[in-house]
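Attaching a single structure in structure tokens format; questions to follow.
Every protein chain of the complex appears in place save one, which is left out.
To keep things simple, chains are lettered A and B as they appear, and every chain counts its residues starting from 1.
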Amino acid sequence: MRESVIMKIHYGTALASVALVAVHILFRLTQGFSESLQYESVIANYEFLPYAGMLEIILILLSIHGFNGLRVILLELKQGPTFEKSVTYGCIAAMALIILYGSRTILMTSMGMV
Amino acid sequence: MTSEGLQISKEESGVMVSPTKTITLRISRYNPKINNESKFDEFKIPYQRWTTVLDAILEVKKHLDHSVAVRYSCRQASCGSCGMKINGRPALACFTKISDLNSDVITIEPMNNFPIIRDLAVSFERMFSTHKKIKPYIINEVSEINPGTKEFLQTPEDVEKYIQFSSCIKCGLCNSACPTMATDSLFIGPQALAQAYRYVADNRDKGKDDRLKIIDDSHGIFRCHFAGSCSQVCPKGVDPAMGIQLLRGYLLGFRD
Partner (left out) sequence: MAKVDENKEGIKGMINPTRYGIERFAYLLMRLTGLGLLAYFVAHIYETSNILRGKVGWQEFLAITQTPEGHIILAIVIGMSVFHTVNGIRVMLGHGGIGVGKPARPDYPYAPQSQNARHKIAIYSSIVLAALAMMYGLAVMFGE
């Protein structure tokens, strides 16, 4: 993939996640911070499907943005074909892993499998 | 008229003579063929208000140690030869006055991110090769001036769009200051990127797509993070950071 396409994705995920993370944080401030973190309140949030969907989107956007940023930093620190391939595929793998792990939490909780 | 009657005017100079002071120069000495690591030699040099760092280094060579290796030429900030790290910051030695540094000790080292040949002289091979890579010439399929025309026409407004970037004297200070160049051996560098913009912005040039393809690389324009250090150190006002962001605008779709 061309670097300009990767960076357009990097900027796009940044802008989109700003808006959605702001909503995520506001949810914690509506009831009072500690009350919003109580078990029942959190379960209710997950079972509200639009909110669960929003969390899933935040998870994907931030994983892509964060691990692409890490990839850029690592590529600048050391060069070489083996290292660069390992960093690229390692970051993609880490991205996928965190998305899968987070999605498992969101899916199971929103489907009431807790 | 007799000489007694003629009052010869006394020439009085309005120029204030600057008092001579002494400064300590710490010059990095390193010969990769002989030494394992660099060391500093100290020299005490007299200086005046207008003495430049290059003047001081040449004083060292003249009277104290003629083996100090330094590259210089024009002594007027137009050739770009005397780039070096002065008190931790890349600068042209001929364009830096000792009195402006406000320091009793001046540490002079070779520019970072350039292989050292000896002492203060560094190799520009990498910078020249990255510069060549971006095709630093007008690309235009019209190789001969058409009969009936005199020249490729350019209005003063067309010239204003790129003339700033054509002031580049290839001194390498920008590449030395760049934080990405500090760790990335494959980064194309602010000098080459600014020159790429110089040609893309020139309306006589038709090679924009070629150059954009060259810089759209994992160690190309997107490894610039707009830290702006290149523009901070540029002695000719080229402002490579501006050129790079304007060039990136083409790739991101902000300009076409």
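A few comments on the model shown:
By definition in this document, contacts are C-beta pairs under 8 Å (C-beta built on N, C-alpha and C of every residue); 3 or more make two chains touch, one makes a residue touch a chain.
All values reported here derive from a predicted model rather than from experimental measurement.
The chain that is not drawn here is touched, among residues B:69, B:139, B:214 or B:252, by B:252.
Mapped onto subunit A, contacts with the missing chain fall at residues 11, 14-15, 18, 21, 29, 32-34, 37, 39, 42-43, 46, 59, 62-63, 66-67, 69-70, 73, 76-77, 98, 101-102, 104-105, 108-109, 114. One chain of the complex is left out; on subunit B, the residues touching it are 32, 88-89, 110, 112-116, 122-123, 126, 160-165, 167, 177, 179-183, 185, 201, 225-229, 231-239, 241-243, 245-246, 248-249, 252, 254-255.
As a working rule, only the chains that are shown with their structure count from here on.
Taken together, the subunit B residues at the contact with subunit A in this complex read 180, 183-187, 216-220, 222-223, 251-253. Within the complex, the subunit A residues that touch subunit B are 2-4, 6-8, 11, 72, 75-79, 84.
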